[in-house]
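Data first, discussion second: the structure below is written as structure tokens.
Of the protein chains in this complex, one is absent; all others appear in place.
And now, chain A:
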Amino acid sequence: MGEGASEARGWIRGDETAKQMLSRVLKDRAFLLLPPLHRVPLRAGNVVEVTGASPAAKTQILIQAAISCILPKTWNGIHYGGLGKLVLFLDLDCRFDVLRLSQMLKHRLLQANRLGNGAWWQLEESNVRNCRSAHEKSNTAFDEELYVSCMRRFLYVRCYDSLELLSCLKTLHYRIRQQESCGSQVGVLMIDSIGAFHWTDRLSSSLAMGSHNRKSLSLTNVVETIVLEIKKLLQAHSLVVIATKALIYEEKYPTNENNRKFSSNDELSGNAAIKAQQPPFREFMPSSWQAFVTHKIIIRKSADHHSSQTGQESLSAYSLEWLQPQLSSIDQFIVDDVSKNLSQPLQV
């Protein structure tokens, strides 16, 4: 009887307190804020889909989010605000330009350096006032060692067709384990872009001569397998998936800023319900992928921005809108030579 009582007491007492459990869960499945996707905090296991017609700066968004991930939180006393984790970049578009990543990373490091060493910089400036090397100093005032360690946290592979993609996903678990044994953790899995082999896979569907026992290499089967493999990865490792998707059908009635303004007038006449139900673009991904995605963003091109600061004639301006979860504000941003500037959100 005594044994049973102590056993029962042990069972009731539990393994850990609520505080311990919360601190463990928050550490493993912490909220991530990845600019420029920082309007909605992301958690491990989230799958974010960024849709936009080409060109829409989708890859730029991935690069900026990647930089937020590979930067450390602090280094040598300067606060960078990053996650210090690895980024796995699956390039299905095969167009990734590492120069752009390098440019944007250097710019971020310079910015953080200037902010971090504010007082020091002003002091230095007065000391080296008419010295030409001051300009050079400003260009190299970032930590080379930090730059290299950040670039090494960016892992890249390209796939030229669906079979290569499936092969890569199947062996990804072991590669991540290898990295984790070296002490580095993976933060984000990026896919650019998810609909790249759509037409090729659709053709395989129509040409499939599989018998009943064999699973044919069709579009639905390929996408189902991709979703399955990523789901297994998400179970084993805590990471966020961000995938870009280029539109493959032309929009007959492109929804741009002007159309949105008209729709707000239509609300009075009761057309709001119809407008809200109209999908912003023609969806082509199979339902297995659509059900897998937890967050959706759409990028549209807005009117060209005339920048008086840089003196350039016109820079491309884009708008970023969260479709899922639906936010009422839309971010506007422009892409210029050194960075991507997020301007004030436009209240719609």
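Going forward, a residue touches a chain if its C-beta (ideal position, glycine included) is under 8 Å from a C-beta of that chain, and two chains touch if they have at least 3 such contacts; residues count from 1.
We adopt the following convention: contacts and distances are computed from a predicted model.
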According to UniProt, what is the chain that's been left out of this complex called? Choose from "ALG6 alpha-1,3-glucosyltransferase", "Transporter", "LsmAD domain-containing protein" or "RecA family profile 1 domain-containing protein". "RecA family profile 1 domain-containing protein"
I'm checking contacts with the chain that's been left out. Which of A:80, A:154 or A:289 qualifies? A:154
Touch with the missing chain holds, among A:17, A:76 or A:200, for A:200
Quick one: which of A:32, A:48, A:146 or A:247 touches the chain that's been left out? A:247
Which chain A residues touch the hidden chain? 53-55, 59, 88, 93-103, 148, 150-161, 163-164, 166-168, 170-171, 175, 193, 196-197, 199-200, 202-203, 206, 214-215, 217, 221-222, 225, 228, 232, 246-250, 254, 304, 312-316, 335-337
